[in-house]
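Up next is subunit A:
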Amino acid sequence: MESLLMNILGAVTTFLLAFAVGMTYGGLRRKIVARVQNRYGPPFYQNFIDAFKLYSKSTAIHHGAMHFLGPAFIMVSSVVSLMFIPVLTNNQWFPNLNFQGDLIFLIYIMVFGPLGMALGAGQTGNPNSAIGVTRGLSQMVGFEIPWVMALIALMVQYKTTSITGLLDIQVQSGHWFMFENPFAFSAAILASLGMFRYSPFDIVGAPTELASGPMSENGGKFLFVMMSSGSVFAFVKLTLIVDLFMGGASNLIILVIKTFLLYMIPVTYGIVSPRYRTEQSITYFWGWPLFFGLIAIIYAVFF
Partner candidate 1 sequence: METLLEKIKDRVNANFDLKDYKIYTDLKRVDLFFNKEHIPSVLLYLKEQMGFRHLMHMSVVDWIEEGEFEIIFFLWAPKEKVKIFVKTRIDRDNPVMENMDNIWPQLNTYEREFKEMYGIEFPGLVAPEEFILESWSGPPPMRRDFETDKYAKDNFATRPGREDAQDVRETIAKRSGEDIPDFAKKYSR
Partner candidate 2 sequence: MSFFDLRGTLKPLTSLKQFGKNPHTIRYPEVPVEASDRYRGFHFNEIEECIGCGNCATICMNESIDMIPVEGVEGDKGDSGLRPRIDYGRCCYCGLCVDVCPTGSLSLTKDYIHVSEDPDTFLFLPGIENPDANNRKTYISTKETSLNDWARIPMPELEGKERVKSFAEVVLGYNEEQARQEAERCISCGICTEVCPDHMHIPEYINAIASGNDEDAVRIIYDNNPLPELCGKVCTRRCEDVCAIATRGEPVAIRWLKRYATETADASDVIKDIVNPEIRERNGKKVGIIGAGPSGLTAAYYLALRGFDVTIYEANEKAGGMTMYGIPKYRLPLDSIQKQVDYIVSIGVKIHFNTKVGKDISFKEIYENNDAVFMGVGFPKAWTLGIDGEDAKGSMQAVNFLHMINSGEDVEVGNKVAVVGGGNVAIDAARVSRRLGAEVTILYRRRVQDMPADWEEIEGAEDEGVHIEPQAIPIKIHTDDKGNVKAIEYLKAEMVQSKDGGRPKPVAIEGSNTIMEVSAVMAAIGQQGDYDFIDKEYAEKIKIERGRFVVDKNQQTTLPRLFAGGDAANRTADAISAIADGLRACKAIDAMLMPSNK
């Protein structure tokens, strides 16, 4: 009984941490982008203000039930994924619902959000949303393959399908998988560029093409939910990669450093890149990332 309470409390703490870190990273990103663009940019806490404002806005948009569920799906997807990820290597405050095979589960649950989104966006009737969703799904096909291949490589190499298991191996051996299987790491990083949907892979929202795509019809609280789940999801992705390839983090400071450095890769690449077209984006993922993924599996199998 007590442990369940602790677990729930821990889950809430995890969520809040993920939310705060994700939002702050978003704010810092805006700040960094601004500096490269020769300007000051907003304060780093701007995202919190934006989120709160969105939350306080009225929402008088009615496109049917699925439209309401879209953001909810995304939120659920992010929170559930978060629950399966060990935030720190050994800390009871951030318990995770680990079980054998959770990595495979995670692969699916991470896709769940965008799918829900697709359902919601489809119902708005806005063609921009529909096209955005189509693009999103196509792109997902693009980056999921190298991503899954990188994960498979790890699973094959270390014979476990548990994230905690993989993390434990790294902690115990002291070797990070990014050095153990650099190909898997490369594939994962390149694929994660797509997951973050920053330039050049921001083809889903693509303001100048689709007027923010699936989000077109979502304002106010919907957007707040999407924004916060996006922040949480960013944290999930970063922590996952840290856990899988960079040996996890034993305390929050190390976690922040590692995730932030990791986060800088899509951010900096995004600053200087125009957007890919959908098929170009898929071609991209099926190029080097896929190649690295294949190598990674081969490496995992044969070495």
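Rule of thumb we're sticking to: a contact is a pair of C-beta atoms (placed from the backbone, for glycine too) under 8 Å apart; a residue touches a chain by one contact, two chains touch by 3 or more; residues count from 1.
On the choice of candidates, all candidates are chains of the complex that A comes from, given by their letters.
Everything numeric in this text was worked out from a predicted model, so none of it was measured.
*Asks:* Looking at the complex, which candidate is in contact with subunit A: 1 or 2?
*Replies:* That would be candidate 2, which touches subunit A.
*Asks:* Going by the contact rule set out above, which residues of subunit A touch candidate 2 in the complex?
*Replies:* 32, 34-40, 268-269, 271-273, 287-288
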